[in-house]
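Removed from the display is one protein chain of the complex; every other protein chain stays in position.
Presenting chain A:
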Amino acid sequence: MSKLVYNEMLKIVRKKRLWVIAAIVAVLVALFTYAQYRETEELRKRLGTTDWRTQLQQQIVDLQNRLQSPSMSEEWRKYLQIRLKQQQYYLEHNVNPSAPGAPTFMRTFIENAIDLFLPLLVMVVAADLVSSEASAGTIKLLLVRPVKRWKVLLSKYIALLLSVSFIMLTTAVLSYAISGLVFGYGGFHLPLLTGFVPQGEDLNTDNVHMIPQWKYILMELGLAAFVSTVVGTLTLMLSVLFRSTAAVMGVMLAALISGAILSNMVSSWQSAKYLFMVNLRLTDYLKGAAPPIEGMTLGFSMTVLAVWGLMSLAVAFVVFARRDVY
């Protein structure tokens, strides 16, 4: 099996797919870094030279005053206390919370890339894994070997998973390395709040707690890898079903983009939550942003994605193993 996977990786590498992906990431990260830099500059100009420390101290005093008030619910008090701890950390460690370091850039980059950009990169590899062999005719030479068909597809799937890992790693490393040139490389220990649970209009803050940024980033990378794997699996299925890579790309792109649009308008269409494409923004659950449809949770979204992934994997294998090749 390792020889088969080697074959598939060889083809991906020699088609220069991975280089293209790395180049796209590098260019985009550089672009966003510059944009972010301009924005921070603008912000600094507008706010004048006000010392951020004085601002932070002001906010802390404010929080402390509010905590004094007796007419406050217990949960709210707890939340404010956590906020207070976070602010104090910034002050003690001399961290300007509005001036991002490379890890913060990396975190927001992943958050913004998870539902469209990363899936797109995965598609670059996955879309033609099978369809290009079918349209070029090389599939015939591939399938007349003493290797069962499911093994051939499995080797392609493993190569895809390796490529997804490569994409995640490249995104993480490049977004850190490039943005660090401008924003500095520190900030992995910045405390972030997580554990918000949106309930209707409100935010349940019962479980809110602080975690260091590096942990937060690892969680995000994990979720992004999960999303990318599912999108890759779906793309692989389409690649098995269609002979034309363009068709695979088209269908997948349409699905992803419709997901981005639907997320903004399906709040009253309950059953839309079973579509895979409105479940892609897993990192929003960490931030505590309201989900597109009420009642969606991290667990729910991951289950939906996993079911879609497993079903398409099954379809891909069954069709690939049984189909007549012309």
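Some notes on this structure:
Definition applied: a residue touches a chain if its C-beta (ideal position, glycine included) is under 8 Å from a C-beta of that chain, and two chains touch if they have at least 3 such contacts; residues count from 1.
In the analysis below, contacts and distances are computed from a predicted model.
Not every chain of the complex appears here, and the one that does not is recorded in UniProt as "Bacitracin transport ATP-binding protein BcrA", selected from "Fe-S cluster assembly protein SufD", "Bacitracin transport ATP-binding protein BcrA", "Cytochrome c oxidase subunit 2" or "tRNA 2-thiouridine synthesizing protein D".
In the complete complex, the residue from A:53, A:93, A:148 or A:209 that touches the missing chain is A:148.
Remark: the residues of chain A touching the chain excluded from display are 3-4, 6-7, 10-11, 14-15, 136-138, 140-148, 322, 324-326.
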